[in-house]
Every structure is written in C-alpha cells, then in structure tokens.
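This is the structure I want to talk about, given as structure tokens.
For this view, one protein chain was removed and the others were kept in their places.
The chains carry the letters A and B, assigned in the order they are written, with residues numbered from 1 in each.
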Amino acid sequence: MKAPDFSYFEAQNIEDAIKYKSEDDEAVILAGGQSLLPALNMRLSSPSCLIDISKINNLNEIKIEGDFINIGALATHSDVMNNDLINEKLPCLVDILKMVAHAAIRNKGTHGGSIAYGDPAAELPAFAVAMDAEIVLSGLSGQRIVDAKDFYLGLFETDLKSDEILTAIRYPFLSHNQHLIFDEVCRRHGDYAMAGLMAKVELDQSKINNLDLVYFATGDKPNVAQNTAKLVIDDGYDYEKLKKSLASEIDFAGDLNSSSEMKLHLATILINKILNKLER
Amino acid sequence: MSAKNSVNISFSVNGENFDDVTVPTRQHLADYLRSQGLTGTHLGCEQGACGACTIEMDGKAVRSCLILASQANGSSITTVEGFDDEVMEKVKNNFLKHNAFQCGFCSPGMLMTTKEIISSKKKLSRDEIRAEISGNYCRCTGYQSIVDAIEESINEIN
Partner (left out) sequence: MDDIKVNQNPKLGSMDRPNSYIGRSLPRENAKKHLEGGGQFVDDLVLPRMLHVAFLRSPFAHAEIKSINVEEAKTSPGVFDVYTAKEIDEYCKPWVGTLGHLGEMRSPEQTPLAEKIVRWQGEPIAVVIANNRAQAEDALELIDVDWEEKDAQVDMETALDDNAVVIHPELGNNLFWTRTVNQGDVNQAFKASHAVVETTLDFARHTGVTLESRGIVADWNKAEGKITIYHNGQAPHMMQHIIAKHLEVNEGLVRIVSRDVGGSFGIKVHVYPDEMAVAAISKKLGRPIKFIADRLESFTTDIHARCHKISGKLGVDKEGKILAMEINDLSGIGPFSMYPRTSAIETNQVLNLSGAPYIIPNYKAVGTVVFQNKTPMCQYRAVGHPIAVAITEALVDKAATKIGINLHEIRKKNFIPDNAYPNKTPSGVPLEDLSHQASMDKLLDMMNIDDIEKQKESNLAKGVLTGYGVIAMCEVTNPSPLFYGVGGAHISSQDGASIRLEGSGAIHLSSSITEQGQGTEAIMKQIAADQLGVSMDSVRVTLGDTDATPYGGGTWASRGAGIGGEAVLKAARTLKENILDIAAAIMQTDKNSLDVENNTVIRKNGGEGITLQQLAETVYYRGHELPKGTNPELLATASFLIEGIPFVFTNSAMGCKISIDQDTGIVKIDKFWAVEDCGTQINPKLVEEQIKGGVIQGIGGALFEECVYDDQGNMQNATMADYLVPMAYEMPDIIVDHVTTNSGRSIIGAKGAGEAGTGGAPAVIMNAINNALNQLGKEVVSQPITPEKILKALGKI
C-alpha cells in the first residue's frame, strides 16, 4: 500500500495554488490529507501533483465577519473544537466534531477539506447545508460564494470548478430561538454513521416554527427532507407517517453496514431522537 | 514555481536535527522515520484507522502514515523512542504494572494517544478514556488493562 509517484508543490500563497491547479487538471489539493492520503496509499488515486496549501498563512482563521462566523478552510477540526468563539457561539459544532474519527485525525483534518470533499457519510457537509452556510471559493476570476445547499451535486461531486480552491465557510449566527440539533447511529465510536441527521429547529415558545432536516450517510450527498420536516411541524412524531414521507423524498442507498431499508428506519427514528433532545 | 518528485526538508526528531535531507515526495512520514532506524513507529493499516503509526508532531498526536515526509518541513517530531520526561515515565510504569500491552505492536501509538489524554489535564471517566483510545486498535489485551493504566496515570499525574 505505497502511494504511486507524484510531484509535490508547496504553495506559499493562494494565488500560486490556484494558478497551479488551473494549469494541471490532474493535480489535487493537499490540506490535511486525512482523506487524500488513504486514497493514495490504496492507489485509488494517481494525481500528477499534490499542491500543498497547508503552509499558506491566514487560511485557518476563525472570526466573526458581519452576521457570520467565518471558519478558514485550513482550520483543523481540533482548532475548531478548541476555539473560544466556536465554543461560545456555535457549541453544537464542537459536539458534532467529537463524532468525527479520532483525535489524531482531527489534529490534521481540516474543516475546508471535509466540506470540499463532500463525503456523503460525513457530518460537516450536512451541517453546512442545515446551517444555510455559505461556501467561499477562490479561483482565477476571484472569489465566488455558493450556498451550501447548492454545493453538493452528487456522489463526491461538488460545484467546485477546476480552477477553484475552497478558502472559507461562513455560518450565519443562530438566533436565540434557533437550535442545531444532531444525532447519528454508528457501529463504533468515530466510525462513519449508518445514518445521521442535522436538524435546524426554530422554536416559538415550545412550538416548532421552522424545521430543516438534513440527513447524512443516507445517499450520495446530504439529503434534505423538506416535506417530512413539514409533517413534523404539523403533526409531531408519527413513525409510520414520517417513514412513508422520507421514503418518498429520499433515495436511500444501502452500504456495507446498513441496507436502504435500515437507513430509512434509522432516518425515521432519528427524528424522534432529535425531538427528545430538544425537549431536554 | 516548480513541482518535484523529491524534496529537501529540515526538521527535528526527538531533539535530533535532520538538516536538508532528501525525501521522495510520495513517501509517508512513518516510512521515512522507520527508514532512519526509528522503527518504534509501526504500520498497521496505512489508512489511519488502526492508530499504530501515531506520533507527535508540533505538540499534537497525528497519524504518521497519513502525512507525507515532505510535509514535515520545519516540524518538531517526537516518536516513542523520544519519551524522556517524568510524565511519560509514570505512564510507562503504569502500563507495565497493569500489563497494558502483550505483543507491543500497538503500544507506541497507544502511548502517543495517552500522552495527549494526559496533556489535556482532564479527569476522565473510564468510558471517556475508552472514547479517547477508540482510534487505537489492540487485538491482544481487549483494552481493559490499557484503560486501567491510563486511569491510574490520570489520577497520579493530574
């Protein structure tokens, strides 16, 4: 399991990285490398060149920008978990990251890397969609902002163009009556989930005003369950009804650990788990 | 700017300087360290899933099979051969006391993860310890004696 040969370019600034990437469509970006290197070691990928952007300054900053919390692409998962601003303004993200792999992976894996890679089983892409995040891309023609919900197109397929590099993700603040609640079901701690759910809930007293349900590990990208969310708002939790609704709006794809029927079932009970968490 | 298939880098390992050494671009850090005789860092999967290759880089535990040697430029690395502080002595004594290892293949990675647990200064329950080491595969011990050793280390040190 030794990687195939490739050349290596250590970018000193984002412009050089963009230029290099646009000139070689077999080049790939190396940030944390926690998804790229396993693929290389298993020879699932044979890029011509790795463009290492991990040494570029100022791409890992976490700060407030207007109405958003801006997380620089190179912020590692550990950086994010230990960040005071995140712990204060977006503590749900800290809880989510505790479910991502293990400490040694989180010490290197980057926020931007996970968002850009778009593993359908990963938490962060679904989180970004649920949070109505904005994805900041930098390319030859400058900066471009894409809504997270428009970013994920298919299996490992995103709206990232061949000359673009993801440089930041902006999360709108949650208002005092908005909550991001999540839960997932996995075989072993740190594994990819069999099914997971990010729910953005807006409450009016104890009534749910607004609800966004975004599933992960259920299909080829984050799955938004719009109709089902409406049913939950209107009628609360009803297993059979919600299961039927989910089946009609999401194309569940089975994998090694759970069949599509199981994912559908888990997706349904996850709504109950979320509602229980909400009560607490 | 140009890309190359080998790079010259400088870094330090266990306090020893590696100045301007040439590494193949595709070689991961674990293989590089092992090629220099630092064979305490082990390969179990080359996928980041087993934890056997865990080392400390710039103060943080990382999977050395998922880092290119080229990326170590300017870094300060500690491997299991380089534990010489009082804290790790106590940890190692507890591992010995509780027989928290059998074949020893997972031990370097397990000790690295333990070091990070101790450094966090948090007083963890047994369940929390289990969560922290859940990325280090051990086939021999069944984990219980490792949890015992880490629990005692936390109580002793923090």
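Criterion: a contact is a pair of C-beta atoms (placed from the backbone, for glycine too) under 8 Å apart; a residue touches a chain by one contact, two chains touch by 3 or more.
Here the structure is a predicted model, which means the values were calculated and not measured.
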| item | value |
| --- | --- |
| Contact partner of the left-out chain, one of A:89, A:189 or A:277 | A:189 |
| Touch list for chain A against the chain that is not drawn | 1-5, 42-43, 185, 187-192, 194, 256-259, 261-262, 264-266, 269, 272-273 |
| Footprint left on chain B by the chain that the document does not show | 24, 26-27, 34, 38-47, 49-50, 52, 79-81, 83, 92, 95-97, 99, 101-108, 111, 126-127, 130-131, 133-147 |
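Criterion: only the chains that are shown with their structure count from here on.
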| item | value |
| --- | --- |
| Mean-CA-position distance for chain B and chain A (Å) | 28 |
| Chain B residues touching chain A - in the complex, by the definition given at the top | 1-5, 7, 24-26, 28, 31, 46-48, 51, 54, 60-63, 65-68, 70-71, 73, 112-113, 116, 131-132, 134-136 |
| Chain A residues touching chain B - in the complex, by the definition given at the top | 1-10, 16, 20, 30, 33-34, 37-38, 40-42, 49-50, 52, 54, 78, 101-105, 107-108, 188-190 |
